[in-house]
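Shown here: the complex without one of its protein chains, the others still in place.
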Amino acid sequence: MFKTIFYTAATAMAVLTSSVPAFAQESSLGSGDTAWILTATALVLFMTLPGLALFYAGLVRAQNVVSVLMNCFAIACVMSIVWLIAGYSIAFGDGGSGNLVWGGLGKSFLSGVSFDTLSGSIPESLFFTFQMTFAIITPALIVGAFVERIQFSFVIIFSVFWVLLVYAPVVHWVWGGGFLADKGVIDFAGGIVVHVTAGVSALVLAIMLGSRKGFPNDLQPPHNPGMTMIGAAMLWVGWFGFNGGSALAADGSAGMAMTVTHISAAAGAIAWSSVELMLYRKASLIGAVTGMVAGLATITPASGSVGPVGGLILGLAGGVLCFTVTQMVKKKFNIDDSLDVFAVHGVGGALGTLLAAIFVTTSLGGVGLAEGQTVASQLGVQAYGVLAVVIWAALITWILVKVLSTFVRFRVSEDDEEQGLDLAMHGERGYHNL
Amino acid sequence: MFKTIFYTAATAMAVLTSSVPAFAQESSLGSGDTAWILTATALVLFMTLPGLALFYAGLVRAQNVVSVLMNCFAIACVMSIVWLIAGYSIAFGDGGSGNLVWGGLGKSFLSGVSFDTLSGSIPESLFFTFQMTFAIITPALIVGAFVERIQFSFVIIFSVFWVLLVYAPVVHWVWGGGFLADKGVIDFAGGIVVHVTAGVSALVLAIMLGSRKGFPNDLQPPHNPGMTMIGAAMLWVGWFGFNGGSALAADGSAGMAMTVTHISAAAGAIAWSSVELMLYRKASLIGAVTGMVAGLATITPASGSVGPVGGLILGLAGGVLCFTVTQMVKKKFNIDDSLDVFAVHGVGGALGTLLAAIFVTTSLGGVGLAEGQTVASQLGVQAYGVLAVVIWAALITWILVKVLSTFVRFRVSEDDEEQGLDLAMHGERGYHNL
Amino acid sequence: MFKTIFYTAATAMAVLTSSVPAFAQESSLGSGDTAWILTATALVLFMTLPGLALFYAGLVRAQNVVSVLMNCFAIACVMSIVWLIAGYSIAFGDGGSGNLVWGGLGKSFLSGVSFDTLSGSIPESLFFTFQMTFAIITPALIVGAFVERIQFSFVIIFSVFWVLLVYAPVVHWVWGGGFLADKGVIDFAGGIVVHVTAGVSALVLAIMLGSRKGFPNDLQPPHNPGMTMIGAAMLWVGWFGFNGGSALAADGSAGMAMTVTHISAAAGAIAWSSVELMLYRKASLIGAVTGMVAGLATITPASGSVGPVGGLILGLAGGVLCFTVTQMVKKKFNIDDSLDVFAVHGVGGALGTLLAAIFVTTSLGGVGLAEGQTVASQLGVQAYGVLAVVIWAALITWILVKVLSTFVRFRVSEDDEEQGLDLAMHGERGYHNL
Amino acid sequence: MKMVMAIIKPFKLDEVRDALTDLGLQGLTATEVKGFGRQKGHTEIYRGAEYEVSYLPKVKVEVVIEDHLTDQVVETITKTANTDKIGDGKIFVTEVYSALRIRTGETGSDAI
Amino acid sequence: MKMVMAIIKPFKLDEVRDALTDLGLQGLTATEVKGFGRQKGHTEIYRGAEYEVSYLPKVKVEVVIEDHLTDQVVETITKTANTDKIGDGKIFVTEVYSALRIRTGETGSDAI
Partner (left out) sequence: MKMVMAIIKPFKLDEVRDALTDLGLQGLTATEVKGFGRQKGHTEIYRGAEYEVSYLPKVKVEVVIEDHLTDQVVETITKTANTDKIGDGKIFVTEVYSALRIRTGETGSDAI
């Protein structure tokens, strides 16, 4: 995130950073910045646990609620250790001659990082943990694609490899000084890194796994829309840490990132609800909160670049487009990407990445293009970045599923699917109300 | 908020601000202050989403849970955009010659506010967003008055006008340099601005809308007290951002605001529970958390002025008085202000505003009266402020309902009320547990 | 917390504090530090309300859900006032000649603490409130021992005395300059102070109160594992404030504390789930989140001393040991410590306190032992600290129960236990879904 | 003895119970059920996908009475539960062979 | 065949089931119901407003048996479900015309 800014918008940033004197010397700790990133880290963890977990769990049958919560929780635990062992190093290490593609293993187990090692104006231990929360939520987003029918052990094993082979390298490319950073791709908080990677891999997984029994006409409705709304609300609040924290400082950039994030979330919800009102004459709670997530995914890559009006437009565009693609995936392509990960995150993230090239311009209220870039050239860079990552994520996911499913069961038995994964996979039931 | 302090208690504040050197020069960003207000903004949004939404949703029938959540969520989205378009400008713009009554439209769409524009020691974009979270929760508070029987579209349209005509102007009067600020009204975090406006308008709406079918003797009990408690807990935590954040700095004022806020919440809960114990020999969870909210509403206007013992007394007073008024509204006046918005917020906010004049004195542990004020004179000012806002809020609400209800349906049909608003308004059901 | 560090690891800390210049002069407010502790305070309150409350409430019968939530909520309220009246003073006052054992009553009602009084680089009002949140969660932890059968009034009265006679004195011994601080005990965030005190007292209470009807073979399963998971997730997020905030600054110590806390939580969950997988071939959600809490309790005392690898090992050790003890307490000793407070908190806290002596060494990535200490000598000090507190907590709890139960009913009637405490104690029911 | 089993709209339960109490009946048992009938369920739409909910929530009332009360009870329920709208429900009457109060062991009409 | 339908207190279900199993019965069906009877419900008070909850949670046990077991089954349930307190419930016996096991198509006493 901040590295991207250095590469792409150095001039524009000069204005901002002028108010943060500590930045110049790099070596002194900023306690205000540190305070904010400590908080932001808590907020981003909160997005997954329990935010995303609830958001997803409310949308499935009551017999799969434990399973969805457990997927998110287990991913959070295992990915944390994976991030410590190798993920962080691959993403943010110094890859030497191979630095354009990965960061090497020199920082495994945080080797060389002590209490007083800094990363910019914050402790590197903190930067590590902040980034870890991103490495948690990204594979957790994919859960939405395969709920109600996947084998639990497959989820965990797949996620480990996915974080190491898809997520961490892409982080390096975009934020760690890799080839996309080099090109000048704008991705402030993870439109490409988080949402496109997760969205595309989700789609591939959904296709390979096959639909749930009963899809598309005979499914049971979301068992608890209120649970989904609680999760969505936590996602919204946590996203302040996600986008605002990506400034890695408590400054005007963080403030404006929070502002545009909020506006885009609201606009996304309004857009989605408006479409529902037109089509069905009723605005649903699940629709509104889905639109909100679409707005948030869309603003994410652009949240360090655009102004409030940019946020408004991105949110509206994200809400409408994601709704449309949701319909297409289900009805046209007949793919059971069960909780619409691709349509909401993949599409929203890509859309925001492209629109960032336009709304970054100062005339539209943004921070301005990097020196030497035009809207067209920046758009090209953005499209290149999205495309490269789409191909990589799809390819590796496909290979991973092919290979891993020869060792580990991929899909549960029909009986287990019918009975629900809570009992079948975890020996628990979600509700015992007598 | 901070402006009030300048107007009313400049001398007392000198002590506090001395530890925040950045304050003097106004033009340099304080990263510690910014870090705290970034956090406080997240906390206040969290109060509404999902805090207040859950607090209210647990108190209604299971068939209206989605409806209540959706009311709060939709208000949050729409008011955000309204705040961007005009609300913020009306509240905090420079109204020129009319500045005593409103701030004009010069800041619409944050015009003129860029990444590095400051407001005090924090980015103005952040101040805007922090204030936006207040503009969200205030109309959302009113929801408690009309649950289980109002038409969804009316809620949204009414709220838009209400924020523009009631909330934003009152913010200007008290915090934006308007005539109440001029008078020296003390309202640190919104006793008048938030709680009195919402409480009074709620009462008017409840009267005009009429009671729920079955009121008062044949209603169904709150469908999920635990949900209400979760929401209440989030309100408590979030209120730290609400009151502590209103210091607009990370300093002793914020610290003490948090302390007295906490004490008052605890005292309010204890007071309410004690009354219940005396009357019914049992202390209920819903009672305890309602008392907590009463304590919080009561301390809000005074949270920048009083010390811990002041907090304790305000909380106790709020708990007892709000309980009493709850009974009166229902039993004496037979008004179905369904979730007691007036009795808890309106009364608590007004009580705290008045008591602030007493407990602000240094002899009672407060920061001290502004120069030239006596307890009596300050009490007069406070009463004047409350009265002016009560009249304005009641009048405009009455007119709005009269006018809007000729265009938009106000109350749902009896069938829809019976069936529940979840299906009727949103086509969803809250629980599908088989 | 910070005082301990001064006593035990002054040399090691020198490195850390060098980046926080404000520390030296003690008298100037650090707005970054203040921002972080304001946040941390909100996070630790969030751990209890609603975190711990939900964590526990999901584990009981549906007929006791309100009762558990109410226990936690009422404890939060009452302990806040107790802390204001005397608890804080006993813990952090200046006890004069008796300072080795308690802090006296000089700071009752925060006497002498005004808006601008500092404690280190933060306002003392804030330090008071931050510590109050610890004084809330510690007695609330004990709730897990006696759910589903205890008289509500006993809980409250017992907790008041327990905080005054067990918790506040132990805080003074370890963090307030008492005899354990003097010895050089390492307890960064409360392994002894919080977890050992609560765990031991819980065990004593569970034994004295007797088992629930149906224990051990005829109990009903946890009524809502998802609720428990939501609470656990909030505990995890809030624990960042608990351990990270115990640095009392926004610096490298806070950053590393957060890092090791997170790693240990993840490792604890993985350890517990692995044991379950081996024994039962299924990993449960409740198991995973319990392991997480075990990991968190274990790292707590060591979170200011160890590095990431230390965090990993402590988490794994905590997960396995706490699982084992959980089985022993129930199956070997037949004690109905219903929600495993002793096995998870008591044992985890003690384990971490002991292991801190080993993993504090620089060769294992820690901050280093205090001058003059060896691993063996430090281990002796740690064991001494644990032992002293175990004896004190057990003894006082035993006496308190003996004495109080002659005045207040201790256990509910069999009928009330059967019907559930929600109706019997609070006149409410948790779920009304028709 | 007879058992009168009525399937009614949930919000009518209180009225029906009151009416039967007025007849002097001392007890009944109610169950939440799902009704399928001429009155159709509804469709819910989530994210554009349609979910048919083909049943309606109903309440089944079971009350055991002495034979001679049958007509009166059926009539009372019919009158009270009627809203003149589709889905008001049905009343079925079956024969009960014997009845017993667990607490006392009383049988027959003493038991009900 | 007969169907014995017993309305009992929820926490007695396990004991009743065990007792019937001891008699050699292999199956039964239980339903959560709301009981209205001599035993009265309770009042809940929220924010000072009173809510009457007039029913009590009960469990309805339905077990189909061969005719000759009727007395034994009724007796067993009576003994097991008894707490000597009001609200212990009722036992009703009705005639069953035929029975069938879906899995095998067996009918009559083989089916139960």
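The letters A, B, C, D and E name the chains in turn, as written, and every chain counts its residues from 1.
The rule is simple: a contact is a pair of C-beta atoms (placed from the backbone, for glycine too) under 8 Å apart; a residue touches a chain by one contact, two chains touch by 3 or more.
A quick note: this is a predicted structure, and the numbers were derived from the prediction, not measured.
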item	value
Residue, one of E:23, E:86 or E:100, that touches the chain absent here	E:100
Options C:33, C:148, C:251 or C:340, residue touching the unrepresented chain	C:340
Given C:120, C:139, C:255 or C:287, the one touching the chain that is not displayed	C:287
Options E:28, E:49 or E:81, residue touching the unrepresented chain	E:28
Residues of subunit D in contact with the chain not shown	2, 6-8, 31-38, 54-55, 58, 60, 74, 77-78, 81-95
Hidden partner interface residues of subunit E, rising order	1, 3, 14, 17, 26-31, 64, 94-103, 105, 111-112
Positions on subunit C where the hidden chain makes contact	59, 216-217, 219-222, 276, 279-280, 282, 284, 286-287, 290, 323, 326-327, 330-331, 340
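One rule holds in what follows: only the chains that are shown with their structure count from here on.
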item	value
Same vs different contact residues, subunit D with subunit E, by half of numbers used	different
Centroid-based (C-alpha) most distant chain relative to subunit C	D
Winner on C-beta contact pairs when B-D is weighed against A-B	A-B
Chain whose Cα centroid lies at the greatest distance from that of subunit B	E
Distance between chain centroids, defined by C-alpha means - subunit B, subunit D (Å)	47
Centre distance in Å when subunit B and subunit C are each reduced to the mean of their C-alpha atoms	33
Residue list for subunit B, restricted to those that touch at least two other chains	30-33, 35-36, 39, 220-222, 225, 250, 280, 282, 284, 286, 427-429, 431, 433
Multi-chain contact residues (two or more partners), subunit D	14, 44-46, 53
